[in-house]
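Sharing a structure, written as structure tokens. Questions coming.
Every protein chain of the complex appears in place save one, which is left out.
So, subunit A:
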Amino acid sequence: MSSMLLTLLIFSPLLSVLILLFVPSDDEKTLKMTGVLGALLPLIAAVTAFTAFDTAESGVQLEEVYQWITYEVFQANGELNYSIQYHIGADGLSMILILLTAFIAFLASIASFSIKEKLKSFYILFFILELGMLGVFSAQNLFLFFVFFELTLVPMFFLIGRYGYLNREKAAWSFLIYNGIGSAILLIAFVALFMKSGSMAFDQLKAVFALPEADLKEMYLTENFRMGILIAILAAFAVKLPVVPLHTWMLRVHAEAHPAIVMIHSGILLKIGAYGMIRFGLGIFPEEFKSLAGVIAVLGVVNLLYGAFLALSQSDMKKVLAYSSVSHMGIVLIGLAALNEYGIQGAVFQTVSHGLISALLFFLVGVLYNRRGSSQLHDFGGLASQMPVAAGLLLAGGLASLGLPGMSGFISEFMAFLGLFEVMPVTAAVGTIGLILTAVYVLRAVLGVTFGRVKREGTVYGADMTAAERFPAFMLLAAIIIIGCYPALLSGLLGATLESIKLGLGG
């Protein structure tokens, strides 16, 4: 039944949760198998949904709408119903991110093999997390979005705090508090929108805010109100993205959580920030977003340069990658601020591309950490002679990260900057310094690890990557190269969605 397809997709991880409850917690083999098969299920569902998705058609597809909650509000002029629907669906942007989520979650489930203890609860939390992420990208109203958004918060708190390195609990706490602040702001903005406009559905909100100014005034949706809500929404997602100076929690998470979790975190969860900005910022408040574009562009450049500079001076590989994420998220902002087709397309491309690249790199660092018990740059060197496959993959990932043509990073950076140069050439020019710095810090880190002498006499890295380790890495690399060589794969999906955003921006 195709009409239930998305619901089945979103809730498919629940099946695995149920099965896992009955698997004994010491049966490692069955747990792993359930984990991988359980993560494969949403991937298959996502691909099925993709085949049912008509790329040529604009607007939301695979929609499902059910009445969910109704609040009756008594007012002087009669009774007013505020109703909330269970409303899911996908447009091109959602579809891309759903595929990305299912793909990376599947690979992360394999990357989780290195967890030795408490594997059962790990997979249970993992699947609840996946449910939340799939839901976030499919939700078609604010309420549902928020529910799924928060649903990622709790399992993530546990996943960071229970599995990972020494300071993992501190990282879990700062994750919870920062994201809690973000959610708090978001909830107030959403409820205010709901009460004033009477609806939570994206399409209805879009229609309401496209009304002429006089009508909006009558509904108490004044210019100040709209601007206030937009700033609140952007601030909430700025925590998630993260935008400097709200990024410290993300560094801790990237440094302390288990690599499989970091793959998901930097691969997908950070993308919710970008998704939110596009969906709610650009989608609902295009006019107001325009007037903030200058600020957003500057914030983007600050992110880009700040992240790049600090990545340059880190001695821990995980920190290098974490700052590199900060830097790369700056490009998303730059693309959005351009507010033209190239820019927005670049932002979305960067979202996907960074998801894949950072997942690959964090996975590789995890692999190295397992063998060496460290991720400090000075502990490594000469990797290529002992672990040629790992070294090769690391090099490839690094090159993708610095934007080598033919790989996905190049396309997205190129388009984002192309977009910004068109409207804000000076800001864009300053931003390009960041691209040079990126090349420097990536090469510094990657080359230092792969080539050179084996540091510390007698260091043995151990065997090269096992099949279970090679599989996720090669899959990610393949995806990076395919998008890099054939970007039409994404832009085809995105075309119709971009059109509608452009329409909102007034052509």
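To be clear about the criterion, contacts are C-beta pairs under 8 Å (C-beta built on N, C-alpha and C of every residue); 3 or more make two chains touch, one makes a residue touch a chain; residues count from 1.
The rule we apply is simple: contacts and distances are computed from a predicted model.
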item	value
Options "Cell division protein FtsX", "Branched-chain amino acid ABC transporter permease", "NADH-quinone oxidoreductase subunit N" or "Proline dehydrogenase": UniProt name of the undisplayed chain	"NADH-quinone oxidoreductase subunit N"
Among A:L18, A:A184 or A:V295, the residue in touch with the chain that has been omitted	A:A184
Residue of A:I19, A:L40, A:A192 or A:I481 touching the missing chain in the full complex	A:A192
Selected from A:F157, A:Y342 or A:Y441 as touching the chain missing from the view	A:F157
For subunit A, the residues touching the chain missing from this view	68-75, 82, 121, 143, 146-148, 150-151, 153-154, 157-158, 161-162, 169, 172-173, 176-177, 180-181, 184-185, 187-188, 191-192, 194-195, 220
